[in-house]
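As you look at this complex, bear in mind that one protein chain is not there, while each of the others sits in place.
We just call them A, B, C and D in the order they show up, numbering each chain from 1.
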């Protein structure tokens, strides 16, 4: 079987969907860990050492921790530039790419663009396609199986996407507050308006003046909900949510791959939480 | 006067008959030591009001250990220490005080602590009586001029005066002082011993002092306790009894004992 | 013998003519104190080989401060301290040693440190000579029986013996001891002073000792330095000169001075 | 959007939104002053890193509570776990470390490392909830919830009251343990009161404000006061004031210059220490000069 290691668990779910029984997939980061910082295990190093394919997001998301593992694993197949290393950001249209010469004191953390794109199932689809292509290139004898799996996955997802969009139609144009700038693709997909972020700048904890502004803006624009990933501290969000008032919706950071959750189920959960948020129920 | 090598030691007080009220502390077959190892033979002794007991003995013989055991700061190897009542107040000057060099405490504040005992810190302010007692104690210990100085900036002798003042301020019944005058100059040493003797006599307290100055100890104390690990021996009695005891003479020579002709080398360590 | 109140003090050594080679240390108009405040009048003094100088004075008069200034551990307020050469080795026993109660060091290891000086730790192992010197020093300080004991478990007197052994092991030219016998028993005190006097005489070192035992100091030292903050005075000379100096008599009474009739209260503090 | 935000934060706006800031500022003020007061004990009893050890232990407590729930099916409230473990860490402080031949700081280091490491290991087996641990233990100081403010206020006021009332006993027992034992003071009880009040105050304050400012209040305040070399009561007073200024001033600084609150309070604490060092230097210079 093709041994596949992915940086984050959403990628693992996608790889499993495409590879089926012909691949053995491991994710370096569990869904609950902030993908910017990951604490790996020795046995994961073993997996990396034997991997045929390492799939990462790219766009500097994993820059803080992946290179050490990648270079230390003594596996030439997965080094940057080898066919065994795949950065999937190339398959999607990157948002929030800094246009001007980056003033790095103001910009996003990620100079290449926003890497948090797997919340958008359309991006998930594109990525799955890219993964399938690479698997086929590496493991030609199972090409048919990969194509079949991809087709099945595409069909399922394409069936689900309109339903999800239907369920979340109410979000179109709705004012929302997000914690971190992870919502660009989600907003692009669902059409809501992320009026402001609780973090004054990505990665920087909220400060009083900013919170006051956010609160003012939220009340003024009647924000429908506050959105944040489960790996960020919820203290401030909770308080702001209480004061707006608006429900606090905590969304999973990725598929719970260890527990066997698929990408489809993961987006379903995300949608359900958002739907509840629309109904005024927090998470 | 019972005294003996290996034998338990009896402490006859000046008023042996009116026991009970006068008795403050009692050691019964008390064996002191560390980690179950005895340092000295069992000690039997009673400390009564009005006693001024000086403890003497070579370095490392266990004097400080005995004090710590009396105060309950350390477990005895065997035997027991009795206090005559829960209301017997004690005070202690350790040989090396554990007061931190960082502590920004003034000598007067330190002496004020001497006024605390039991739960009486529940009264948050010191009374007029406290303040009078503190000033008197500072005066009497010769610590008046250093009362407002930070304790940590004092010279060693001045530190000892401050600690002495604290002990005087406690108005305790039983006062244990472990070489309280070691760093004091000769004048202060005599003054201190005189003061303590006076206290024992007039205030009817029991004062127990460790001292290496045998002459001063003999001059002021009304009882001496000699401890020796070599013999081993625990000898209690007046100056002559102790100074003429063979174990004592083995350690310190014959020159302190009036019954023995002075040997060739004055005050020198004799062969025994 | 020059001595004086307020006046600079001269130190005539037994061999005043062969200066240079014998001179170890020299204070020139040295004013000691803290934060720019002088404790004593300026000190002028020369310390030569073979001297056994005892420093006496009341508590808090500045003896320890003077030692620290001599050793460069503290800045003088004004004036200077000269060493006759960079190769003059000194050794010091502080009044309260700063050795941490947690340090698991044995007395013998402590004494071995005495063999280090300058950069000679670059030799990673101690030589046979070192080991001989350490054993001799332990023996001579009476610290043989405690050589293998952890320093922190020693009694105060035993600690002083270990520190004394270290100083003896250094083979320094100039040895400063700040009340090295304060916690020692009477026998050990005499032995120690005798040993130091012998060293000064036979090994031609300079020994400077602070002591509160005036008689012992007068007996063994060949010079006394009396410091007094009250007068203020710095008096240098032999025992009689110092003991009969008015400033001394004001502090300690007349009883130490052979030229004065004994006053009514023996050894007591006289009014001056 | 952001640059505009920064420019428009003025006093007027501050008062407009004062209702929003009142609670967190009050909380910072109380926590700052009470921890400032306690910091004198913390520093003089050589347990500078006590707050680090207590919060780490609390983290292990939360992790264990989750573990019990997930793997053993026992329901233990995470806060209960936090309280129990931090009380255990506090009790550890009541032991006499000299008996074990180690210093108090070593004991704290042991507690800190062991509970920190164990929390990660346990957290690894409860990964779904692991991210909550930080959230449960640490606030962000920007806003506080009513219950947290109440906890800080109640614990703070009680602590201050009992500490002022028992001031003589607590200082004696803390700074001359042997003396206090000999004079019959209930040294163990006094120690327990002190350590538990430190543990509690650190716990509730960290819950409201975060770990770093609590560390700063509970150490730097006393360091600033000690550097100035006052009497003992003056040291306590100054430490309390330094803590209060750091808490409140740090919040205002964070508001007007758009900085994170906890870090601002911490840096302000540190600045107060530096200021105290300068004052000390000047004082010594003047004293030295004056006497020549």
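Everything below uses one rule, namely that a contact is a pair of C-beta atoms (placed from the backbone, for glycine too) under 8 Å apart; a residue touches a chain by one contact, two chains touch by 3 or more.
As the structure is a computational prediction, the values presented were derived from the model and not from experiment.
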| item | value |
| --- | --- |
| Sole contact to the chain not displayed, among A:43, A:141 or A:279 | A:43 |
| Among D:26, D:92, D:118 or D:196, residue touching the chain not depicted | D:118 |
| Contacts of chain B with the absent chain, listed as residue ranges | 35-38, 101-102, 104 |
| Interface with the undisplayed chain - residues on chain A | 26, 36-46, 49-50, 63-65, 67-69, 71-74, 102-109, 111, 200-205, 207, 258, 260 |
| Absent chain, residues of chain D that touch it | 43, 46, 48-49, 52, 100-103, 105-106, 108-110, 112-114, 116-118, 120-121, 124, 212, 215-216, 219-220, 223, 226-227, 229, 258-260, 262-267, 269-270, 273, 277, 280 |
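Throughout what follows, only the chains that are shown with their structure count from here on.
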| item | value |
| --- | --- |
| Rounded Å distance between chain B and chain C, as computed from the means of their C-alpha atoms | 29 |
| Distance from chain B to chain A - Cα centre to Cα centre, in angstrom | 77 |
| Residues of chain C touching at least two other chains | none |
